[in-house]
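So that we are looking at the same thing, I have put the structure below in structure tokens.
All protein chains of the complex are present and in place, except for one that has been dropped.
Then we have chain A:
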Amino acid sequence: MRVVAAMSGGVDSAVAAALAVEAGHDVTGVHLALSPDRQQLRSGSRGCCSVEDSHDARRVADELGIPFYVWDLADRFREDVVEDFVAEYAAGRTPNPCLRCNEKIKFSAVLDRARALGFDAVVTGHHARLVDGELRRSVDAAKDQSYVLGVLTPQQLAHAVFPLGEMTKDRVRELAAERGYAVATKPDSHDICFIPDGDTRGFLTRRLGEQPGPVVDAATGATVGTHAGVHGFTVGQRRGLGVTAGDQRPRFVLGIEPVSRTVTIGTAEQAEVSEVVTAAPTWTGPVPELPFRGQVQVRAHGAAVPCEVTPADGGGLRITLGERQRGVAPGQSAVLYAPDALRGDRVLGQAAVSATA
């Protein structure tokens, strides 16, 4: 196949590109420039977006002897990912920008461009298995990234290649070291790539300004404090509430109401939910028949819990949780899995949380 290898400059995408070359594909390396004002050197915990990262990617491409180009997708990224992120927080929801980037950038803008230019597929360094069109968890449970790929459609998956799903992250680093890549020991990136200092609240405050409102304790109905903006909060959050409850028990964010700018807090028990209602889902494969039993995961690094999925109004899903969960926020993606201990849990699809109970 003629493939584009998306190369961030990290070890995963470097090894993915190398494995694609070694598998006999005709590979072209592409680094995505997602920010219009890129820093020269890497800073903080991001691992993809500086000029230094671009050079790291180019070094590997040159060693592989493959063409390498930088595609400027800064405008698309700003419109589809960053602005969406800000708008979601302003509306009191909690988005996952990595999911959004996979949906709108890597497997949409990049894939479309690659296909138009005559390529058959996009190769990435995601830790997930994709066999016969079925998307499954990586063998490395700790590094599994199937959650952020849960938004992909069968059409997108038909043109995606994930060479790393059958190996652990340690093995990826070994393969990089064997090939002499300097990125073999490059630290993992985490946090949100467009917020290099990791200060999401500060980033949102710079974008949205201070919008003070009340903090209301659901247990008493009393206003117990004020806050500088609902974008500083996410449902389930415990730290940084700036209030002390009279009963000395910890408080969690229960809900965010952006119009009245009210942040409601409550006890751990109140913060737990047993049911999730979603917007219309997307499916990675054939549309499953409802109702069905499976597992659901609501955060990139959360655990999956058993669930039953039934239809809800407006084409959405009602997901009844087998275990009560804390910190399920509107805007998050609920990714549905069919457990499979042998071949890896299969990703069925995802839907954005609209309400909880």
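Convention: contacts are C-beta pairs under 8 Å (C-beta built on N, C-alpha and C of every residue); 3 or more make two chains touch, one makes a residue touch a chain; residues count from 1.
Note that in this section contacts and distances are computed from a predicted model.
Only one of "Electron transfer flavoprotein subunit alpha", "ABC transporter permease", "Diguanylate cyclase (GGDEF) domain-containing protein" or "cysteine desulfurase" fits the UniProt record of the hidden chain, and that name is "cysteine desulfurase". Considering the full assembly, A:Asp72 is the residue among A:Glu22, A:Asp72, A:Glu178 or A:Glu210 that touches the omitted chain. Of the listed residues A:Arg58, A:Arg238 or A:Arg326, the one in contact with the hidden chain in the full complex is A:Arg58. Residue-wise, the contact with the chain that is not shown comes from A:Ala33, picked out of A:Ala33, A:Ala91 or A:Ala218.
Although one chain is not displayed, chain A still touches it through residues 28, 31, 33, 38, 40, 51, 54-55, 58, 67-72, 109, 112-113, 116-118.
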